[in-house]
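Note that one protein chain is taken out, while the other chains of the complex remain in position.
So, subunit A:
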Amino acid sequence: MTTAITPSARPRLLSGVRTHFDKARDRWVLLAPERALELDAIAMHILAEVDGQTSLENVISALAAKFAAPREQIEQDVRAFFLSLEDRRLMEFV
């Protein structure tokens, strides 16, 4: 069951889930079993901070600094994105 993600949890893509540059369509996608999700620029920036070591709060801090954006706004986007990946069994938190 999906539970609320704690700030210290470290997000990582599950095995068999990877980003791929889709040359024929000139876009990035997230490849997973029976799924290919188109990744927009925001999603790519978020995933760039995901390495299995960095905690959720540090992912948010890094993005807030990078884009000089309000932390609350970033947090909302990141949580929604991560939750959608977790629901689809593409991401886990350790």
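Keep this in mind: a contact is a pair of C-beta atoms (placed from the backbone, for glycine too) under 8 Å apart; a residue touches a chain by one contact, two chains touch by 3 or more; residues count from 1.
Just so we're on the same page, contacts and distances are computed from a predicted model.
S.K.: Going by UniProt, what is the name of the one chain that was not included in the view, given "Spermidine/putrescine import ATP-binding protein PotA", "PqqA peptide cyclase", "TRAP transporter large permease protein" or "Cytochrome c oxidase subunit 2"?
M.R.: The missing chain's protein name, per its UniProt entry, is "PqqA peptide cyclase".
S.K.: Extract the touching residues of subunit A with respect to the undisplayed chain.
M.R.: Contacting residues on subunit A, toward the hidden partner: 1-2, 14-18, 20, 22-26, 29, 31-34, 36, 86-89.
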